[in-house]
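Beneath this line is the structure, given in structure tokens, with notes to follow.
The full complex has more chains than appear here; those shown keep their coordinates.
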Amino acid sequence: MKRSIIPRISKKAGLPPGALVFTGEKKTENIRIQTFLYDTDTYKETEMATIPGDIFSPPASQVYWMNITGLHETQTIETIGNQYKIHPLVLEDILHTEQRPKLEDLDSAIFLVVKMVAVLPETLTLQWEQVSLIIQENRVFSFQEYPRDVFDPIRKRIRENRGRIRKCGADYLVYALLDAIIDEYYVALEMLGERLEELEDRVISDPDPEISRQIYHLKREMIILRRSVWPLRDVTVALERTESRLFQEDTTPFLRDLYDHTIQAIETIETYRDVLNGLRDTYLSSISNRMNTVMQVLTIIATIFIPLTFIAGIYGMNFEWMPELKWKWAYPAIWLLMGTIATGMMIYFKRKKWI
Amino acid sequence: MKRSIIPRISKKAGLPPGALVFTGEKKTENIRIQTFLYDTDTYKETEMATIPGDIFSPPASQVYWMNITGLHETQTIETIGNQYKIHPLVLEDILHTEQRPKLEDLDSAIFLVVKMVAVLPETLTLQWEQVSLIIQENRVFSFQEYPRDVFDPIRKRIRENRGRIRKCGADYLVYALLDAIIDEYYVALEMLGERLEELEDRVISDPDPEISRQIYHLKREMIILRRSVWPLRDVTVALERTESRLFQEDTTPFLRDLYDHTIQAIETIETYRDVLNGLRDTYLSSISNRMNTVMQVLTIIATIFIPLTFIAGIYGMNFEWMPELKWKWAYPAIWLLMGTIATGMMIYFKRKKWI
């Protein structure tokens, strides 16, 4: 499914700010709420379809992660907002899925919006969704549009107590979620890179019009990717430099790592763009060359036969007084003349390097 | 109506600065002055055609909003300027409708100029006007060129006491007005985006010259949009960072929101520009390809028939001594020869991938 480049937010025009309207398309049937509560030693996992009526305040030593999949029921989002005291503009941003990636350092919380990409394996196209994160003390809320398994490795690491995730706080969990999201960009970039290198091979060997379409298509994907990744860089910079007490100092190297990955994704996109531009130029000169070759064949055939046909036409005239027609050797002489003209022209073209 | 790219301000050349001359076109018949006076509990609405003779100083707890539609009577503007002590250069800027969007932090007031866009529903073209705002203590003056209903939802919210508008001060009103203006940009961007995606579909399937014209037209609209939105970004940044006591701290998240929307509008415009450039390239290579196809057909037909016609010409000559003419099987042999030549050429072209 080709992602539209149009931000559909005029739906909201005329509404007071903070009005909760879901501006995306409904992408899953049922809302699904998964929670994890863990510390170094224990962990608890639940799955619900609705938000419980009362707020849950985990002890300071534990991390509480609530993952909400499906945003079309604004009621759920509003309930969470009320329970956990989230600013209405933040809730609006979560529902407004054409949001630009950004980080907002609120007083007691950090709010993050990023775009997540996925390669649909059947069609090799990209599917986009918005992921929002709210970090509060030892609570993390994540909002997704599609039910997808990008965060599954993290869940597994929590369950199996692998890596350092159970030993660290909510800030490390946020890092792990973002890392998983950025990793998906690389999967997308590899897929696009492979299509690009395939085009590279074809553009000279077989410059058919399909290539023009493919170049355009790849370029468009780059433009959309770029629009999502560039602001992600600002987000990671802001995270690395945040002075919020929600982020501890020993998480900084990991945030630095995130930044490095984002920069590398950006550079890869820019490289692809440069390569695509080179490809387009090469494609254009390929079809020019092809045209040239075709024209040359036409020119050679035409310029050789046109004079010859003219000569034949001359002696096909029915004038009564045409002495040549009576000569014995006229016919072979004409053949000779024609042969000489054709050969002369061939030599001329050969010298001009047209054949 | 296509917006001209020419700033018509030479009209003023030679006049002393501060001279009040309306440089736009007259866009409405009558000047219309609407005022609102409101606080949390009460609101009063009036509508006049002329400015009352004496200044109105509302109590500090109330917000006074005066909206002036129609700028061609400079007298009205001058009266307001004199009553409310507005700098002559500011009045000049209000009347000079080719002004660049900007914010000026005067001592006791803030002056804002922005461009408002509207999509005319009949022709799907964009109509532009200049909106100026003056914020003084608890007074807001807004100046429009066209009578239009962009601010109607705000009026409704004031009347019906919906949202937080009645609870907040003049600064929130300014935010609400700007938010309404920026929302209109999104309406315009969606309309343009739809035309762009329509072009995307057509550019490859049916690359007729009309597309070139449309691409040019869209590009031009982008250039004009860009020229209005980029400085808007500076305006919203300046608003967010203003240290003016006219803006209270709890309005900051809303101003931040304005900034986010402006940035997103800018990015959408840049994306459209990139896509348009890609489209132009694709269009150009489409027509190149088409030319190639046409040339190839011509070449094939011509190169096959030219030699054959030459042969027919040869045996149409009237030489007396042409022994072949007498041979019994000459005619079928000629057909055979021609068939062989034609087939040979077809195979050659097939191998060259020209057919």
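A and B label the chains in the order they appear, each numbered from 1.
The working rule: contacts are C-beta pairs under 8 Å (C-beta built on N, C-alpha and C of every residue); 3 or more make two chains touch, one makes a residue touch a chain.
In this text the structure is predicted, and so the values were computed from the model without any measurement.
J.: All chains are the same sequence, and 2 are placed; what is the full number of copies?
T.: 5
Heads up, the rule we're going with is that only the chains that are shown with their structure count from here on.
J.: By how many degrees does chain A turn when fitted onto chain B using C-alpha atoms, rounded in steps of 5?
T.: 70
J.: Mind listing the chain B positions that touch chain A in their complex?
T.: Within the complex, chain B touches chain A at residues 153, 157, 162-165, 175-176, 179-180, 183-184, 186-187, 189-190, 193-194, 196-197, 204, 253-254, 256-257, 260, 263-264, 267-268, 271-272, 274-275, 278-279, 281-282, 284-286, 288-289, 291-292, 295-296, 298-299, 302-303, 306-307, 309-310, 313-314, 316-322, 353-354.
J.: Under the stated contact criterion, what part of chain A meets chain B in this complex?
T.: Result: residues 4-10, 12-19, 87, 89, 98-100, 102, 104, 206, 209, 212-213, 215-216, 219-220, 223-224, 227, 280, 283-284, 287-288, 290-291, 294-295, 297-298, 301-302, 305-306, 308-309, 312-313, 315-318, 322, 324-331, 334 of chain A touch chain B.
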